Structure formats: structure tokens, C-alpha cells
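Just dropping this structure here.
One protein chain is absent from this view; the other protein chains keep their places.
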Amino acid sequence: MSTVDAACPSACSRASVDLGWFRRRQLITIGGVALAVAVFQLGASICDFSLAYALTSVPAALAWMLQNFMPTASSLGELGYVLEQTVSTVLDSVAATVIAAILGIVLAVLGSRTVGVEWGPVRGIIRAFASVVRNVPMVAWALLLLLSFKQNEFTGFLALFLTTFGQLTRFFLDTFDEIPTGPVEALRACGASFWHVVFQAGLPLAAADLMSWMLYMVETNIRSATLIGLLTGTGIGFVFQLYYNSFRYDCAGLVIVLTIVLVLAIEAVSNVARRSMI
Amino acid sequence: MAGMQLTQSAAAVVERDARGRLRTSSSKGANRAIPITLAVLAVLTVLTFARMQYGAVDLGRAALQALADARAMFLQPALDPPYGASHFTWETVAQSTVITLAVTVVCTLLSAVVSFLLALAASENLSSPAVSNAVKAVVAVIRAIPTILWVLVFTVAIGLGSEAAVLGISLHSIAYLTKSYSESFEEIDGGVIEALRASGAGFWQTVFQAVLPGTITKLLSWTFIRFEINFTNAVAVGAFAGAGGIGFQLYQAGTRYYNLHEVGVIVYVCILVAFALELVSVRLRRRYIIND
Amino acid sequence: MTQHVPLLKITGLGKSYDGPRATGQRHALQGVDTTIEAGEFVAVIGPSGAGKSTFLRCINRLIEPSEGSVVFEGRDITHLRRGDLRAVHTKIAMIFQNYNLVYRLCAIQNVLHGRLGYKNALAGALGLYTEDEKARAFELLDEVGLGEFAYRRADQLSGGQKQRVGIARALIQDPKIILCDEPIASLDPKSSRMVMEHLCRVTRQHGIACVVNLHQVDFALEFSDRIIGLREGEKVFEGTPDEVTPQVIARIYEGDEEALVDVEVAGPAPLASGVPVADVSAVGVGATAPGGAQ
Amino acid sequence: MTQHVPLLKITGLGKSYDGPRATGQRHALQGVDTTIEAGEFVAVIGPSGAGKSTFLRCINRLIEPSEGSVVFEGRDITHLRRGDLRAVHTKIAMIFQNYNLVYRLCAIQNVLHGRLGYKNALAGALGLYTEDEKARAFELLDEVGLGEFAYRRADQLSGGQKQRVGIARALIQDPKIILCDEPIASLDPKSSRMVMEHLCRVTRQHGIACVVNLHQVDFALEFSDRIIGLREGEKVFEGTPDEVTPQVIARIYEGDEEALVDVEVAGPAPLASGVPVADVSAVGVGATAPGGAQ
Partner (left out) sequence: GSTEGKGGAATTGSDEGSTVDKITMVWLPNESSAEFDKGREEFGKVLEKYAGVPVELMTTTDYNVAIEAIASGKAQLANMGAEGFIQAQKKNAKVMPLVTTSDTDGKLDGAKYFSRICVPADQMDQYKDDSDPTGYSIKNVKSKRMSFVSATSTSGFKVPSNAIMDAFPDEVASTDELTKPGFFSQVLFGNSHPGSAVNLLQGDADVAAFDDIDVDMYLDVPTDDRDKANSAGQVYNVKDGAAQPFDRVQGKSFGIIQSTPVLNGPIAVNTEVLPQDIIDKLLEGLTSKETASDELLFAPEDVEDSGAVWSLGDTAGFIAVEDSWYDPIRNLA
């Protein structure tokens, strides 16, 4: 320390001698890591999770999975049926997204800060409503609808629609909030009415982002549809469960492989679409 | 039709449609991506409704029934009689919420650590193209598989307890975070890495001294956003397999006891937790991901 | 009956913001009186925060004034309801610093937006314009020198070109007056001059009055018929460019640290072309200097 | 044994890029020979794209040279493996145009990064520096005039200050040579001069050799012991500043449209201070003009 003082005149001697600064930083870092470890341990003990067991069983589990879930020649016989269900899942995802997007855009337009209606409560109500719809667990929507609409594709569609609707409205609200306010103001100053502003400034400015969110939702929905399908007995979720529960893991594996192929394909297509929209 | 007085070069640009009307957007080189995408989605939607199986139920009656059920669920949530049936106590609901949160914490931390390492390998600026592409491909495949399938598969492969659920949720979470993290890594200034390399710093030194400090806020934001998603997943997965928690109670209330009032209580608990998490993650996202 | 009705008569116009920000100066604008005649070109100058934007926006009620009245063509528009205001907006066009074009639409579509005030909800929303409107839009674009760029997307135009689209959009409204809020603040000197020249020429040609907020005193002096000086929300000067002496400039900008004008050094108008006052005045601190500052 | 070993001996150094870009000139650098002695201050000048950056980066193998050899302190480092290269890197420091600091860390931490090459993976990764290292970092920061800014985050420093942190980071490596790739290209003239003066002073003081890529010929002439001129990847000049005549400048920049030098107008070195050649030459086209261009 003293060497520093000697070597380092005037200004720095006051500021720099405080090497304890480094110690404090280190303590903060160590503290952060320790906190994370402690939280992890706490969580693990609460939910009775053994990291060691989990990690050691992963290799065996993966091997077992590859062995059992690898589609076999005989499972290919089910390809037609699985394919049919997969396609229906994809179509449901698309339809749920489109319908949800139409309603979502209406709500988002009304509720957004930039183009929305000026009367405050409308905005608050729309945001609260969207937030509740979105945060109700998907399982709860499925259970609710299952009771009245019974087990069929339409029920799956409805459940998917409700969750998508909540999410898309949120994304759309954000999108509309982020469009530049200048053009909107400019159109108002021209004497444009509410709907003029929405269609001539709001939608053109937001279009690319809205589409991007929609495409993203289609992808996500295929995954969500699997869960909903398990509950409502439709689409790939249902066929997966059917094979899984009857121990025909090879056929279940076929469902997984098809899901991968499909999701990746849709991801690729929507990436192309998204890129060419900018 | 109004005769326009335009300079020659301007007149050469003006286009008219088949009926001789002035066009307000050029037919040449226009960006058709949005209309085409919209058209495709619209056609698919119509197709879906045309071939959808609507079941044997009378849709009108079912809709009314659903509204009545929704009313029971959202407006009359209760655990105790007269609406509830005392299948659950507040204590058990609170307990299982804590369990679900614990699963969420474990999944998120586990996947954050693994993803950090994978993301280093997946980032083009930190890794070799071959490794980067390989990791990205694997991650894309993992991400394509729905969480619930991972959990079910792990359930039979590993067996009981929370491990299957945690691993199943984590796998998807890892894929997601690896993508987000590596995108954050790829955004950092290549010059900084080069500077440290030029002064003789090794790989891990570069990572911890330049990459991590430069991206830590983004990483934390992404992690928290994923925490929120993981909670949702933990609820959904709890309904089917492994860890139990609030999701399992939701499932039981719904499919075993058919008590929508109790479902309502659990749903409100989930909404409350999700609200709290969302509040934080929206803030973080605004602050560090969008505006950075 | 035969009494002269000015185009725009502004009396005691004021705006105060409440809330936590309003600690010191509550009034962004206070007691401004003025009259704008048809076809006049008026420049509003003043330091940053003087209330220039507030003044302009209070005129067409993009900001609701908190006191005073705005009488447009003999009609008090200060308390008009939204619906009636639309009709007034068609007659009062506006041009913005950031152009405020819908950047995903092409130039001609942006110009046509100026017609929205005349259209019903459906036609306007769907962008169904008449052939006459379209023809006129092309002509106006051509008039500001952008005939070739009619189908170019707005975000592919340069700053000066964007502002000229903004001018065309204002013109197609067939306005009686155009309000311009720092139309050239984001432009380089060359584009600035071009935009100002276009603006000046077309307004004179079509007999449209024009109120322009400007940071560039030299441009204000060069182009306008009359100059209004604002400081801390109040009108501190009004007169012809000839009457703008260095002392006047100093009075307007006095107290604004960034824009202290050295009266001895700066010659009489016009000042060096294209250079904002802040730069000119960076030279030194003169007679009216910091003492008057607050 | 007693034979003189130069600090750096570069022989036939060349780099060619393949791929679609390589249509015309495949060689970014070709057959460059030179020798740098300990403590020397060498400036490399040349038009944009001449290969200055490539030359510098080939020396410490941030770019792998495709031909030739680099001998550092008598050891051929052209084909060293990664691990061994690390040790060499500690002796060859580098300073960049864009400073390349870790913006979220503070100045002192950035300086200490220069020590990473001497540390093992763990200590380096965790940022565990010895007290001596820290003390030295503070000294060096003070030496470049930033003692007070030690705990300031790098992104809160001005451009010139950032570059001085970069110099301190290079110095703490205890290098034998510092390579600087346009260290002042992003700075205003005043900061540029300050950075160059600091750089020149500390390298002379510590006896460190320095190779600086510069766009500013005037600075090159003013500060360096020797000047190397590159054009289209080849060395077209090497000599002392005195030997740099307008003709030499013209030869180096000849054919480069942006930097045509009017030999008649431009006087002998030093040229107007702080103004890059491109600006000086905007005056006109002189004797050696476009004919020689390719």
C-alpha cells in the first residue's frame, strides 16, 4: 500500500488507496453465488429433488429413451393416423392464433397508449382483462371447457384460443405502445378520425411486428396444443397419450419425431416470412 | 379524369391500374410478404373450421353451461362449503404453491447454469462455427418438443419423484435460455474479446472478465423471464406427472372432484403468483432487453 | 358585417402543466396575444423551453390550452368538441420536426393522409381516395421536387425529402394556415435551406398563412414577414425582421445559458447562414450577459 | 552469440483472403519486410484498405499470416501453437481504434485485464489480482492522467479518456512492443494530440517499442522515429520523417481517390495539425494525379 502512496502523487492517493473496493466486489460476487446455491438447495429440499440422482440418471434415461422411443418399422403403420392428428393440431394452432389475433388486435388498438381510446378506464380494464385471461393456467381453461364442450377438437381449439388470446393481446398491446407517436399525432392534426388513425398509421406501423408475433404464436401453440390435447383428448397430445399409456413407446416416439419435424419446418417458414416483412 | 401536370420524370413514375385509375402503391417490387402470409393463415383457418370435429354437444347449450361454470370458477371461488367441499385446506394449497415455486426455482437455476455453458459453445464469436452450429441444431430440436412430452418421457425413463418433472421442464428451459443467452453473447463487441485475446487472456478469463460483465444484466433478465414461463410449465406439468404441487391439485379439483369453486381458488392463486412474476419480468425486459 | 376578420386571433393564450415537474415555472405559456392574417409568414423564435412548441400546439389544440382563446376565421375554436375540431384541423395543417410520416407507407400514401380529414370513416380507413385527390397528390409531390419518389417508402427518403413529403401532406389539406414546429431542426444546412425555400414558395403561391417555430434566427430573418419572440412562455418581441436588432435577439435569448449572444460581436441580421444561434453566440459574453440570467 | 537480435524481424509477410470477395486484389498484404528495434516509435501510414490493420494483426497473429515470418526476440512466432502464443501476447500489447474496453467494468478493472495473460485460468477468471498488480494499475492510470477516474465505469469516460485507459491496459502487460491500430481515429483533434503525447511519452519512458497505424500523416511525422508507407498491401516507403516529401506522400496515397494530394499546394511536413490527409488533399489534383491511379 505504502508503495502506492509513494509512487502516486496528488489526486490518486485519495481515490486509489482504497483497495478494499476489490474486496467488496469479490464479496458481492461470492455472496451472489452463495445466495443462488442456497436458494437452489432450499428449493431442492422443498420439492425433494436430488441433483445427484437427477444427473446420474440422465445418461441412462437418455439411452433408455433412445432405445424405447425410437420409432420402429411397425410403428410406421400408425404414420397415417398420427400424421392426420398432427395436421389437425397444426391447423387448430393456426386457427386459434388467427381468431385470437383478430380479437387481440381490436383490444390492443382500443387499449394502447398510442392509438387507443383516450378514456383512461377502458385501457385499464382491457389490460386487466388480458392479464387475467393470460394467467389462468392452460390446464384450468381446458378443464373448464371440457366439462361443457366435452371431449372434441373444438374444445381443444377453444382452450388454445383462450390462452393464445391472452398472450397475443399482451404482445399486441406492447407492439402498439411502441409504435412512434409522431405519425399518429400528425394524422390527428390532419383531422383524421379514430379509425383513420388506426388503419392508416397504427396498423401499417405495427403490421410487421404483429405478424411476427402471430407466427411466433403459431409455433408456440403447437407445443401448447400438445398439453391441451392431453386434457381434451385431441390432436397429437391425445395420440401421444394413447400410445404412451398403452406402452407403445415406439409409436409415441413417432409422434415426437413428427412434432420435431413439424415445429422446425414451421419455424423455418415463419423465419423466412418474418425476414421478408421488414 | 383530372389531367395532371407533372414533370416528365415524375409522369414516367406514375402507375395506373387496369381501369386506368391512379395507383397509390407501386406494383413493382412491393413487399408482398405480409399480404401473402395473411392470406395463407386465413385460408388455413377457414380450412380448419371446415374440417373440425365439433363433437356431439349442442354448442349453444354448451356455451351457456361453460359460462355458468366460469361463473362458479371465477365468481365463487371457495375451498369450504357451501361452494367448496373441503378437499383442500388453505394450508395444503399454500404448501403446494411453495412446492411448485420450488420446482420452478430449481429448474430455472439448473437450466441457467447449463445454458450458460451451452451458450458459450453456441455463440459464433466465442466458439468455432462447427461447434456453434451443432449446439444450435441440437437446441432447436430440443426446443421443438413440447415440455409435457419431455416430462412424460423422463417420467418413465427415470421414474418417480420430482426429478423427472424438473429435468423435463429444464430441458426445454435450457434450449430457450441457450438461444437467448447466445444471442446476447453474440451482440457483444467483438473488439473487446479481441483486445483481451491480444493481451494473452485465455478463454475462461475472457468469458468471465469481458463476456459475463458485458451481458450479465441481459442474462439475468432472460433468466427471470424464463422463471415466469417455468412457473406456468410447472403448474401444467404438475397436473400430469412427477412433482405434484399446485398443478396436481388443480387437476384433482377439476377431474376428480369436479369442484369448480375449488378450481377457482387454485386458479386465483396461480394468477396471483404469475402477476407478481410478470410485474418483475416486464420491468426487467423493458429496462435491459429492449432498451439496451 | 364588413368588419375585417383576421384569419387567426389569439388572445391571452396560456398553458400550465401541473404535477411534480411544475416546481419553478408552472407556466409553459402565458398570456400570448397575436393575430395572423391570411397568407402571412410568421416565425416564432426563442430559446429551448420557451414554449414555442406549446404555443403552436395550443393553436390547433393538440395541447389543450389552459387559458385564453383561439379564434379561427371568426370562430372561437378553444372549446370545440372533438367532432367539430376535426373540421378545423383540415384547415390548419401541421409540419413536424421529425416529419412524422408513416414510414412503412410510400410517399404518395403519406401525402394522401392529408385528405383524411375530409373523408368518412370507412373510405379513409381503407385508403379509398378519389382520382382527383390522387392526381393532386402527385402534382404536389412533384411541386416539392419529389415526383419521381412517389412510390418510394417513406423510410427510404432522406431527411430533407421526408420533410418535403410533410409539406405536400400539409398542402393537400387545402389549409388556410400551416403550423411548422421546427421543420428543419433535424436537417443539415443544405437540406434546411431547400425545405425552407420550398415551404416559403408554396405557401406564398397558394396564399396560405404559415407559422414556423425556428431555432435558426438567420432563417427566421431571411424568410418571414413577421417575427414573434418567446421567452419563458411569454411573448417578449413581435415585429418585422428589420426590427430584430442584436439587442432584441439578446433579450429573447437572455438568461438562456446555452444561447448567450455577444451583442458587440454579432452583427445585425442576417447572421451567418445556417448556423443556429447557440453556435454563433458561443463566441463570448457581451453587454447583456449573465447578470440578467435566472 | 553476440550477434544483434532485433526486437521484431518481419520477413516477406503476406496475407491473402480467398472467397467471393477476392475478385480483384487477392492480397491484403504482400511481401512486407521490416525490422523494429527496441524502444522505436514507428508509424504506418497508407490509404484506407492499404493493409495497415492486416499488417499489425499479422504481427501478433490476431490474423494468421498466409506467408512470411515474424521473429520476435529471436524466436519465430509464425507457427506457434495457441498455448505458446499466449505467452508471446503478454509481450506484445495492442491498442485499438474503438478502445475495446469492457464498458460495464470500471477503469481500473479494464487496466487490470492487461495482467490476465500472466494469470492462471481460475485467478484470471475470478479477477483475483495481487496487491502489487493493483497498485501498479493505479500508478499507470495516474500516469496517463486518470488517477481520479479509477472507479469510473468505462462507458462514462470520454473517448480520449477511454483510449488512455487502453494505453494503461497495454502498459501493465509489461510489453516489449505496443501495436496501435489507429488509436486516435475516433477522437477529436484535441483528444488525439493528448493521446498521442501520452503514448509517445510513456513508451519512450518505459523503453517500449511502438508501431502505430495512422491516418493522420501530420501526427505520424511529428511523433515517430520511422515511417512505413503501405499501399495496396505492399510497402512503398520506409524512412525517417525527414525523408517524407510531398512526393512520397503522393506515392503512398496515389491512386486512392479519397486522398489525392496536391503536391504543389501541400507544403512539406508537418502538415496542418490534426487534419487527416483526406481533408488536406481535397484542395485539388496535382502533378501525380489520376494518371497513376489503378
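Which chain is which? They are A, B, C and D, in the order written, and residues in each are numbered from 1.
Just so it is clear, a residue touches a chain if its C-beta (ideal position, glycine included) is under 8 Å from a C-beta of that chain, and two chains touch if they have at least 3 such contacts.
Remember, it's a predicted structure, so these values are computed and weren't measured experimentally.
Would you mind listing the shown chains in contact with the chain that isn't displayed?
Computed over the complete complex, the missing chain touches A, B.
Can you tell me which of B:Ile158, B:Ala175, B:Val211 or B:Ala236 touches the chain that was removed from the display?
The single option touching the absent chain is B:Ile158.
With the full complex in mind, choose from B:Arg32, B:Arg256 or B:Arg287 the residue touching the hidden chain.
With B:Arg32, B:Arg256 or B:Arg287 as choices, the missing chain is touched by B:Arg256.
If the hidden chain were put back, which residues of chain B would touch it?
So the residues of chain B touching the missing chain come out as 53, 55-57, 65, 85, 87-88, 92, 152, 155-156, 158-161, 163, 238, 240-242, 244, 248, 252, 255-260.
Residue-wise, where is chain A in contact with the chain that is not depicted?
On the chain A side, contact with the omitted chain comes from 48, 50, 53, 57, 60, 81, 146-147, 150-152, 233, 241-242, 244-247.
The criterion applied here is as follows: only the chains that are shown with their structure count from here on.
Contact counts by the stated rule: is the higher one at A-D or B-D?
B-D
In whole angstrom, what separates the CA-based centres of chain B and chain C?
Taking the average C-alpha coordinate of chain B and of chain C, the gap between them is 47 Å.
Could you list which residues of chain A touch at least two other chains?
Each of 207-208 in chain A touches at least two other chains.
Which parts of chain C, given as residue numbers and ranges, touch two or more other chains?
Within chain C, residues 105, 127 contact more than one other chain.
Which residues, counting only chain D, touch chain A once they are in their complex?
Those residues of chain D that touch chain A are 108, 126-129, 131, 134-135, 138-139, 141-142, 147-148, 150-151.
Show me the residue ranges of chain C that touch chain A in the complex, using the header's touch definition.
Chain C residues touching chain A: 60, 62, 86-90, 92-94, 96, 98-105, 113-114, 116-119, 121-122, 124-127, 166, 169, 173.
Show which residues of chain A lie in contact with chain C when the two form their complex.
180, 182-183, 185-193, 195-196, 198-201, 204-205, 207-208
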